[in-house]
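As you look at this complex, bear in mind that one protein chain is not there, while each of the others sits in place.
Here is chain A:
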Amino acid sequence: MSTMKNTINKISSINKSIFSFGSNADSYSTGAYIYNQGSVNTPFFHSAKIKQIHNSISDEGIKRSHLNKKFIKYYTDFKEQFEKHIESFSEIEFEFAQEEMTKSLNFLLTFDPDKMSLELTFDCCIYYTFLKGNYTVYISHFLDLEEYDYEEITFAVFNNDDKLPSFAGDFESFKIAFSNLMVYKPELEFHY
């Protein structure tokens, strides 16, 4: 139970944005976690709820919008690469590749990497290089499992020059392993 509580607290702190009208005041205001925040994007605190006009799209919506822009950029790049390397992907339907790519890309983007690249390799693999703080993670998402008898996803992690244990497994196990890698690293901060 305490592990769950610690994790929830960590998740809350990870998702707290550094810059938005609301949470910017959270950083320093006395009693920020005691008083109810106003119901809209305002740093005004009062024990009663403040009735104000709701903005078009919330701050969270704006953050989501910025992530969506990044997603679209990677998606467009993926499509171009797929068309360029169509011979290597002759056994793979584009819609299937797109669906798989969306799965892994969506997941990785929510960790707000400092830098990330996406490449398609000749062995029907989506290859990500993910940089966050001192961590560099090389992720291979294999599309043609029958041909190569691979695990669905593998990743290798470096903390600066130190190699950490790698991972190989299915997508669900990958999500757990990658989340644990990212969530339990206190020196990493997440900014949208």
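Everything below uses one rule, namely that contacts are C-beta pairs under 8 Å (C-beta built on N, C-alpha and C of every residue); 3 or more make two chains touch, one makes a residue touch a chain; residues count from 1.
Definition applied: contacts and distances are computed from a predicted model.
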Choices "TIGR04255 family protein", "Manganese import system permease protein ScaB", "Anti-sigma regulatory factor" or "Protocatechuate 3,4-dioxygenase beta subunit" - which one is the UniProt name of the chain not shown: "TIGR04255 family protein"
Listed residues A:S88, A:T110 or A:T136, member touching the removed chain: A:T110
Those residues of chain A which, in the complete complex, touch the missing chain: 4, 7, 11, 15, 18-19, 21, 24-25, 41-43, 52-53, 55-57, 60-65, 67-69, 71-72, 75, 102, 106-107, 110-112, 114, 172, 175-176, 178-180, 182-183, 189, 191-192
